[in-house]
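A single protein chain has been removed from this complex, and every other one stays in its place.
Right after this comes chain A.
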Amino acid sequence: MRCNMYPTIFGLYEPSSIYDTLDFLDNGNAKIIAGGQSLIPMLKLRVIQPKFLVDLNKLRGDLDYIEDRGKSIGLGSLATHAKISTDQIVKSKIPLLSVTASKVGDMQVRNLGTLGGSVSNADPSADYPAVLLAYDATLTLISSGGERKVKASEFFKGPFSTELKDNEILREVEFPVLEGYAYKYEKIVRRAGDFAMVGIAVLAKVSDKVEDLRIAYTGVGEKAYRPYELEKELVGKKVTRDDLEKFAEKVSATLTPPSDSRGSSSYRKKVAKIATIKTLSEVLGVVS
């Protein structure tokens, strides 16, 4: 029947509540399935061989919310990329997330893939991690032992590695509403629908000078990266093209991109530099 890739045999647990899920995870040797858009390829390649899958989609009604809390927006981990990219609250209150969601994979992938799945998976080239860093988002993790909140800057540990323990699930991601910020997600790919070779998420508050700047990168290191110290060099200034070039040069020098099928390390550093200049000129309104 199938000479091609097939997952190893596994069992299945369909929970009826989040608490069931957490109790089951305490037994070990189980993996959560959300959209399956990263998990199923990994199961097929047999790089993971869990004894059980736990189908989180049974809890969709409780976990795919998008909640306007005034100063922040809370998104349940099961919100799909498609839902995030078309939701009006996200579009008007946290627009950088909205535009980024519409650039994840392709339409079919966006119909299934979820925010929580992407963030938990922590692919070093995934799009959301950079956006979470730029917003300084807060993640809520839950286990049978209780709930804890973690900042995006502490959540991502390395390639496919996060703060999540095996018996924990990501319940939600909360984004602060930043009023009056310009934004852009610049994604450079080799072909449509691919992961980012370089991805840059920018949020900036600009008057006659730059009042706040948050710039975060994906695809150019072990995990998403935000040059907090260098950002400060552009704040409080009326930024010129020359400033941008110096800034981009310095950022590029700190990056440690991998060499892989998406491009060599040195090429990615060059692309990151040019893309930084281009993206920031646009967001900060710098004319060259």
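Heads up, the rule we're going with is that a contact is a pair of C-beta atoms (placed from the backbone, for glycine too) under 8 Å apart; a residue touches a chain by one contact, two chains touch by 3 or more; residues count from 1.
In this section, contacts and distances are computed from a predicted model.
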Margin query: Out of "2-oxoglutarate synthase subunit KorA", "Carbon-monoxide dehydrogenase middle subunit", "Phosphate transport system permease protein" or "(2Fe-2S)-binding protein", which one is the UniProt protein name for the chain not included here?
Written below: "(2Fe-2S)-binding protein"
Next item on the list: Based on the whole complex, identify which of A:26, A:62, A:106 or A:260 touches the chain you can't see.
Entry: A:106
Next item on the list: With the full complex in mind, choose from A:11, A:28, A:145 or A:236 the residue touching the hidden chain.
Entry: A:11
Item checked: Absent chain, residues of chain A that touch it -> 1-2, 4-14, 33, 36-37, 40-41, 43-44, 51-53, 55, 57, 82, 105-109, 111-112, 192-193
